[in-house]
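Quick one: this structure, given as structure tokens, is what I'll be asking you about.
Only a part of the assembly is drawn; its chains keep their places, and the rest are absent.
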Amino acid sequence: EEITMIVCGDTMDPIHDKYIAEWEAQNEGWTVAPEVVGWGQCQDKVTTLAVAGTPVGLAYVGSRTLKEFAEFGLIEPIPMTDEEKASYYPNVVGTVTYQGQQWGVPVAFSTKALYWNKDLFAEAGLDPETPPATWDDVIAAAKAVTENTDAAGFGLVAKTFDNTMHQFLHWVYTNNGQVIDDEGNIVLDSPEVLAALEAYKTLVPYSEEGPTAYEQNEVRAIFLDGGVSMIHASIGAVSRLQDTDINWGVANLPLGPEAKGPGTLLITDSLAVFSGTGVEEQAISLAKFLTAPAAQEEYDLNAGLTPLRPSPTIDALVEEKPYWAPYIEGIEYGGPEPLFTDYRAFQNIMIEMVQSVVTGDAEPAEALAKADAELKELE
Amino acid sequence: MPGHKSAVLFAWILLIPALLYVAAIVAYPLVDTFHLSFTDASLRKTTNWVGWKNYQKIFDTEFAEIIGRTFVWTFLSVSLKMIIGTGGAVLLNAALPGRAVFRILTMPPWIVPMAIGIFMWGWMYNGQFGMISGLLQRFGLSDGPVAFLAYGSTAFWATIITDVWIGVPMVTMYMLAAIQSVPVDLHEAAWTDGASRFYRLRRITLPMIFPAAITMSMISLISTFNSFDIIWILTQGGPSGSTTTMIIDTYSTAIGSKKFGEGAARAVVICLFLSAFAILYFQAVTKLSRRMTT
Amino acid sequence: MKKNAMIDRYRWWEVVLMYMGIALFLFFILAPFIEGFLVSLKPLGLLFSTPYKFFPENGSFKAYITMWESVPGFGRYIFNSFYISTIITMVVLALVVPASYAFARIKFKGAGSLLGGFLAVNMFSGAVLLIPLFRLMRSYGLLNTYWSMIVPGVAFLIPTAIWLLSTYMKRIPRELDEAAYVDGAGHFYILRRVILPLAMPGIIVVAITTFIGAYAQQFIFALTFNSKTEFMPLPIGLFAYFGRQEVIWNELMAASFVGIAPAMILIFALQRYLVAGLTAGAVKQ
Amino acid sequence: MGQLALSGVKKRFEKLEVIHGIDLDIKDGEFVVFVGPSGCGKSTLLRMICGLEEITEGDCTIDGTRVNDLPPVKRGIAMVFQSYALYPHMSVFENIAFPLRVEKRPEAEIKEKVGRAAAVLQLENRLHQKPGNLSGGQRQRVAIGRAIVREPSIFLFDEPLSNLDAALRAEMRIELTALHQKLKATMIYVTHDQVEAMTMADRIVVLDGGSISQVGAPLELYHKPANLFVAGFIGNPKMNFIPGTCTAVSPEGATVELVTGASVTVPVTAAGMLQGQPVTLGIRPEHLTQGAGDVSVEITPTVVEHLGVNTVTYADLEGVGNVSALLSGSADVAPGQPARLSFSAADCHLFDAEGQALERRVDSAMPIPAAASAG
């Protein structure tokens, strides 16, 4: 029998290929039919298939959609043993948990850190070797760079695009803020989040022109070109920076006044098992097989992803490549993408809120109150 | 041929394949959509009949604003397409060396996959690395980068310009054909009477191609109204909803938020709007062109 | 410069103005391609660099070579696009030629509203109908075949084709079929021996427009109804240059140029027929 | 073989009745010409006979069979169109062969028949050309060839010569007449060219606004037009009409006092009740002379055309309108120079208030005077 599987991206990862073959070898009579779908269309395709009644056996999905799928009974729960849960970094399991159940197996993990351009810092009269540690530091540095160099201070992201909300959540999670509390209440309208919005607003004059036109990759491109002095970015920026002659550093995301410790946004992608295929059990087995500690670690290292589980190898990695440290450290106080049934609507509300503040159409407080009210209506 | 029964029968025999085909592939999904618009269909396994609720919901939201924006967007885009396309056609009709090559050079926007064309425009609009901002700075027309997609008004125009760009080749070709079908002797007569090139353009060519322009604008109107990819790829309807048209809104609702029922209701509303508009437009325009040509 | 008749003779400033107009017009049309071309020449690392330079410093055609390696199936995608478009064009012609004949040459009740009905199909964008269409494709068992792209592609290309061709056919003098009818020719005989050969220029135009519509613009159906890589058409193939997070812009642009080249060559070869066929057809309401 | 009868034939397009009930018998082998002003329904009538238009009411019978519901080919009819309706993509041979191909005749027969038709029409050397490369007259002949090969018993022609220039028209007229004599088929021919009608027809049918105005041999129409319409329509230049009042009726004819003041007794058969009624006197331009006559009028020509053998003058006459005269080539007239013209009572036509002609006492086989068909 065959298990259909949708993988997002451009090609099959060789590590996955290898483990799929291994799994097939172990499970006589079962074959896996992976299909690679470009990242942009992947989620819609998976959903369309499910809605049309021909779900795939196993699909690579953003963990944020798990709630939606679960609520509508499209996917199978994939319970984790406590032991399994414990093997992950803290908060990771939370990204796939809804109503006390796990609905997917984390397969890819991403966290963010702050990059700064030492040359620009120096040019602006700042200490190039001291990264900003707090929001105030960031704002001051941004101001200095903007005023003293040709470049802009900070790479602000506010395009109508999903990572605008992600980037905003960096600020929320570095100030001990929350969108939804543990009881599932909307708690957006809080002093912590307000402070984040206000920081955003303060940064606008010290950012690249027109933040509403840029998403994070574009901002990163500006950073790589020396056009801004600081950005939040994933580990992928490292390899690109190594191709340039920029002097750069990477540090923990700077903290807000209410922070309890280093934080970041935790985004995972998961393998979800769809209901009604008749091969659910095997699909679960395959998912677990592919994400077993050893396989997963191999995959993470190969793909350059933030590792999902702590291990001696990872410690060695951080030792060898110190730029990994901020990515691991932030996990502890990091937060997930909040789960909403209508995730897209939630995201739109958040983006709208950020954009209205960035463009000066609204004051942070009122924008926040408005978004909070809309979110409450949404749930 | 006379209206003999056999002829009418034959007409239907000829039509049936195309009719059945379109009925099977389009009409059925349409009916399905219509049906969906009265349900709360979503990812949920069950769907319930909700009557007019979806339609009521549409008008509870900022839909009125979106409709208004859609019409302005469509109107501007179609007008620009017609103006630029007709202007281009007039130029390409001139007896200048190289015009065969020029004509071919107007085709690429039509041939390139739409998404690619839009990406290229995205590059152009980029404030830091794009051509427009770059040239503006180079020629000193702007002292810093200009991110065209960053602000409501510029993004609105940027999406229109891109839509115009994609639509212009078709309009140019049609209008070129129309211009060429203006009888030569009319120009000769006018020229004999001393009419300058511009005078002839204004008083002969343009009035004579008016009926063709009407037809073309109608066709372009429908596709412009439904223009989706351009806005979606460039701005996703942002910033702050400033480029959200009816079709974008429908897509976000139906596909983005997976509210199929509500999305279907919006699709039906769009279709109603378009049909009503098309009928009115055609009536007004047939009257007008009858007055123009007889 | 060939000596034009006096009526076509331009004064020097008219020539200058018109060339300027054409230059402006063509710049508008081609600017994105210039941008795209420049992008295709730049090494990925230097893509994002300021200040803006019209001519890239380290420009090279490397992307045009590496694109074949990054997306090994690209040639196949172009072939698929050609294949799918050819079949779509043939099916559309097979359906549209008889229907246009009926609309253009036979008077029957309801012709007007029926034609309107066909055109109404264009009022719905395919995106809205995606899910019902998907169910339909599945129940016909067409998913993941070439047909999954051909079948819906045809449906959405039929209306314009009918409209174009029937306006063309309306211009063939009525007496020709009357004469044939008086001579005892049946409807089908008239269609085949008289109207078809005469409508050829119109049919060519319809074929070209349909082909291009199918070649370049059929994205969404291919995406949703087909998951077999070996059947993917060009637009999807181009999306293969989107990596997991990153877009290989220079190769994407290079591939775009390579991908549209065949269609450009086609247009280049047939543009004479295109303008001529349109002149005889579509202009009249 | 080719006998045709129309009885009570009417045609309505939607609500509009354009043919108001036509009764007509056409003998086998006859050459009948339909004439009438534009829009009077000539083409419509022909197309109904052909089967291209439905007959709304009434019957069309061919050789005794009602053919209303038969397609053209079953009626034994061939039609030649004004525009020729040649198939531009086929060679002359294929054009002529078309009806035979439709019937799927064997190749040999097609070759033979087309060859015969081409010989008759002198098209042998053109068989491989496309119609686009032919002259007007040759195209016309191809169209006729296509009709001939079917060997129909009735030929229909709808203004077949109107696209040709004058010389060619004259030539083709002769060819058609010769063809009629050779084939001996019934021919129905629509034209609005009088010369064609007069020279070719056995009988002319004058149509006016969807009804038959008069049917008769050419000279009959010339000499004894049944009404004002036919009188004005047949003859070129057009008959002059002078209003007047009937003052007396006698066995010699009707005495008329014209608006010009003159009085004349026209030899027509008139009833006594005509006395005191307004009438119209008709006199053909060719019957106006500069010599003496029963009545004379003074005119001042505005235009004088010297045709060599004749001179045509045109003048405005008060109370009458335009008056034209066809005078001899040597006539001494010049524009703006008053002249006196006269005519004899015997040449006059008389029409009552309804426009119906009073019967003239002349032989309708009398020849037409000089240049009546000029122009």
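Should a chain be cited, it is by its letter among A, B, C and D, assigned in written order, with residues numbered from 1 in that chain.
One rule holds for everything that comes next: a contact is a pair of C-beta atoms (placed from the backbone, for glycine too) under 8 Å apart; a residue touches a chain by one contact, two chains touch by 3 or more.
This structure is a prediction, so every number in the text was calculated from the model and none was measured.
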Copies per chain type across the entire complex
A x1, B x1, C x1, D x2
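Here, only the chains that are shown with their structure count from here on.
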Ordered by label, the neighbours common to subunit A and subunit C are B
When A-B and B-C are ranked by contacting C-beta pairs, first place goes to B-C
Using only Cα atoms to place each chain's centre, name the chain farthest from subunit D.
A
CA centroid of subunit B to CA centroid of subunit C, Å:
16
If you average the CA atoms of subunit C and of subunit D, how far apart do the two points sit, in angstrom?
56
Counting only residues that touch at least 2 other chains, which ones in subunit D make the list?
51-52, 71
Would you pick out the residues of subunit C that each touch at least 2 other chains?
47-50, 130-131, 135, 178, 181, 239
Subunit C - residues contacting subunit B, complex
1, 4, 7-8, 10, 14-15, 18-19, 21-22, 25-26, 28-36, 38-39, 47-54, 94-96, 98-99, 101-103, 105-109, 111, 114, 118-125, 127-133, 135-136, 151-152, 154-156, 158-160, 162-163, 177-178, 181, 187-188, 191, 212, 215-217, 219, 234-235, 238-239, 249, 252-253, 256, 259-260, 263-264, 267-268, 271, 274-275, 278-279, 281-285
Listed in rising order, subunit C residues that touch subunit A in their complex are 45, 47-50, 71, 130-131, 134-135, 138, 143, 223-224, 227, 229, 236, 239-246
Mind pulling up the subunit A residues that touch subunit B in the complex?
44, 47, 50-51, 68-69, 71-74, 158-161, 208-214, 218, 221-222, 225, 227, 342, 344-345, 348, 351-352, 355-356, 359, 361
